[in-house]
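Inspection log for the structure reproduced underneath, given as structure tokens.
With one protein chain withheld, the remaining protein chains of the complex are depicted in position.
Chain naming follows the written order as A, B and C, and within any one chain the residues start at number 1.
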Amino acid sequence: MASSTPPRRTASLLIDCPDAKGLVASVSGFLYQHGANILHSDQHRDDEQGLFFMRNEWDLADFALDEPAFAAAFTPLAARFGMNWRVEYSSNPLRVAILVSKQLHCLSDLLERFSTHDLPGELRLVLSNHDDAGPLTRFHGVRFERIPVTPADKAGAERSQIGILLEEGVDLIVLARYMQVLSGDFVARFPGRIINVHHSFLPAFSGARPYHAAHQRGVKLIGATSHYVTEVLDDGPIIEQDVVRVSHRDSVAGMIRQGRDVERVVLSRAVRWHLEHRILAYSNKTVIFD
Amino acid sequence: MASSTPPRRTASLLIDCPDAKGLVASVSGFLYQHGANILHSDQHRDDEQGLFFMRNEWDLADFALDEPAFAAAFTPLAARFGMNWRVEYSSNPLRVAILVSKQLHCLSDLLERFSTHDLPGELRLVLSNHDDAGPLTRFHGVRFERIPVTPADKAGAERSQIGILLEEGVDLIVLARYMQVLSGDFVARFPGRIINVHHSFLPAFSGARPYHAAHQRGVKLIGATSHYVTEVLDDGPIIEQDVVRVSHRDSVAGMIRQGRDVERVVLSRAVRWHLEHRILAYSNKTVIFD
Amino acid sequence: MASSTPPRRTASLLIDCPDAKGLVASVSGFLYQHGANILHSDQHRDDEQGLFFMRNEWDLADFALDEPAFAAAFTPLAARFGMNWRVEYSSNPLRVAILVSKQLHCLSDLLERFSTHDLPGELRLVLSNHDDAGPLTRFHGVRFERIPVTPADKAGAERSQIGILLEEGVDLIVLARYMQVLSGDFVARFPGRIINVHHSFLPAFSGARPYHAAHQRGVKLIGATSHYVTEVLDDGPIIEQDVVRVSHRDSVAGMIRQGRDVERVVLSRAVRWHLEHRILAYSNKTVIFD
Partner (left out) sequence: MASSTPPRRTASLLIDCPDAKGLVASVSGFLYQHGANILHSDQHRDDEQGLFFMRNEWDLADFALDEPAFAAAFTPLAARFGMNWRVEYSSNPLRVAILVSKQLHCLSDLLERFSTHDLPGELRLVLSNHDDAGPLTRFHGVRFERIPVTPADKAGAERSQIGILLEEGVDLIVLARYMQVLSGDFVARFPGRIINVHHSFLPAFSGARPYHAAHQRGVKLIGATSHYVTEVLDDGPIIEQDVVRVSHRDSVAGMIRQGRDVERVVLSRAVRWHLEHRILAYSNKTVIFD
């Protein structure tokens, strides 16, 4: 079907390093020399900070290097330019966990996208502090675990969560309207691997009850923001944002309802780009490669 | 929950008639005189055609007239102005059927909205010419019927469909990416009561394979349109449209994927407004009341 | 021309008061009784605060009451419901002053709109703390005054400005990227009659250099906001907002450039709605009537 992941095996190389002459020539020369058939190539230069970012995705069909051989061959070039780099293979789809509370609109949307292979990763489990998400999750054949979170034993709950996440070998954690704040310890276990959707156009209305705050301020557009989670609440690198028009006629309930449509879209785009290895985060920002 | 339908019982009066002085005064005077506590009131004048449109929604708590009494009392006033009118009661939610083929993204979205009471109607059944939609529909506790449609026996299939729709007393039929063209006879059985989503920004790219046509034409935005179904394909009154930005980088498959997000939103808005009795269609257009 | 103000003479009645039964009936009955041919009528109820807002615009051709007669006849009704009200006549277009500094994109846009009668008011003068705006303003036949503003004599400059504004009988002051903060005294002289455009999506990035702040935060949309000026900087009732998509590729300069397109549109819409008497401000919000 048109929307399914193409069966061809590809590799994606992501690089960031200080900007220098000859970077594109060296990297594309290296890939060409080893038989890469480039499918996508995108670069970005941050002139202010003097940084260079690059993503190349190529078909592995004629490529001469397997994973260990690539590392051996590429390391000298990477060292010359001081690169941070990694290669991701489409044959190793990322393993995903979704954390959710009682509102299921984002979860429902993501379940549909994973089950139709609209999203390329492997959804391993859904974790919740409530029961509500259980039936739909299990209908889709996905493992569901309820781990209650109480003020008294939040640390214990997080230990249980982390245990299951490690057991499933989870690469990406998606907070699909998960209403608990993760501890710094939890976040530090999964750096750059937790995506949250916040129901406002950040940095406006961070924190609790953003639709109420937006209603009170009388804004004419409401938004949603997907971002990587860092130790500072609602402050991590923004991945995607979108808005919808509201008016004086919209009650808080109406804003909540319309906001859900934006939340779904904004979160699913962020998850897609992460799973396609299209995002590099730096300086609390993101580069989204084409 | 914040987004659920409020439990208060309301009535909605929809009027269209030739424009004249005193219309608002007469109608609002009538409602006031019988104790209506107005919640929403909206009017529209079409200056070109000299037409007047009005919707009033009021709380029934203190209202003096029940359904038959309302008709008896309002008829003389309606006659004086030559009004078409109807009253809808929130205690009689509309009964809805969804027709779907193999693509389930709109269906999945609507099932979630009905099951969380985000949409106010009563979803009675899902009809399909394929089996794919069965499991999810039944998971949500909704009746599912498969009626195969073959070129040889399309008329017979439509008879079966109509039979079930009448049996369930369906008020609104939603074509959620249903890939069969309904016959004129079918459409005539449910005038102004069939909503379709077309996967283009109508009137551009009507007919089959609109994303392919949009890709070939090199447009920079793609859209979706929800509209009432008439006997002319993709030509009925437009209810809602929206777009999303694309670029030369987007393949047809990418357009299809991004288009799905627009289809979902555009269709669900149209269904909501119809179920809330906010739409009046005339001259192949729609008035959407606030 | 299609876009010019129609020559018919109209009156607009704006009302706000505590919500009560019979408000629409009473007001529309009053207007009907005196021969008003209603062109636009719009209401809003703020359920939380129990407030009612209404705007009626009617053709004066057959209307029985002139300005003093209207006040005499309407006052008892207004008193009964505790209304704040005012009537505006299209034959008395508002007199407008624009304050601007060195960036002329909003001014240039507004001058074009006033000179083609796309905007209904009467532009009386342009005030600036610099010379840059002089030639274009004078080309359009509009009075231009430069009043330098220095930290040492800001109060004196404001006295001069106020003198000219009063001399011209200005009803509306538009800050078209005027880079000086007005004193509380100045603002208090023109309550609800000063419109500013702020170059961010408020409440995000209030204060100075919002595009720099947006760039640093890595947002994916930038916006602009038009609002009434109050004594608190960037905090008055929001009239209109809009956004444009940006990416990691956009430098601060690129954001500034794209932001200008949003500023122009957002400011000109606010000015239009004010001049058409479509705005009621309350609780630091605005109702924008249809």
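Here, a contact is a pair of C-beta atoms (placed from the backbone, for glycine too) under 8 Å apart; a residue touches a chain by one contact, two chains touch by 3 or more.
This structure is a prediction, so every number in the text was calculated from the model and none was measured.
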Based on the whole complex, identify which of B:75, B:91 or B:251 touches the chain you can't see.
B:251
I'm checking contacts with the chain that's been left out. Which of C:136, C:162 or C:179 qualifies?
C:136
Given the contact definition stated above, which residue among C:133, C:149, C:174 or C:256 touches the chain not shown here?
C:256
Could you tell me which of C:108, C:180, C:206 or C:284 touches the chain that is not displayed?
C:108
What is the set of chain B residues that contact the non-displayed chain in the whole complex?
44, 46-48, 201-205, 217-221, 223, 237-243, 247-249, 251, 283-288
Those residues of chain C that touch the unshown chain are 2-3, 104-105, 108-109, 112, 116, 118, 135-136, 139, 249, 252-253, 256-257, 260-261, 264-265, 268, 290
Over the whole complex, note the residues of chain A touching the chain we left out.
21-22, 24-26, 28-29, 31-33, 35-43, 45, 245, 290
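The definition used in the following text is that only the chains that are shown with their structure count from here on.
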Kindly work out which chain lies most centrally, taking the average of its C-alpha atoms as its position.
B
Please identify the chain with the largest separation between its CA centroid and the CA centroid of chain C.
A
Using the average of all C-alpha atoms in each chain as its centre, how far is it in Å between chain A and chain B?
35
I'd like to verify one number: the distance from the centre of chain A to the centre of chain C, where each centre is the average of its C-alpha atoms, in whole angstrom.
42
Out of chain A, which residues touch more than one other chain, so two or more?
249
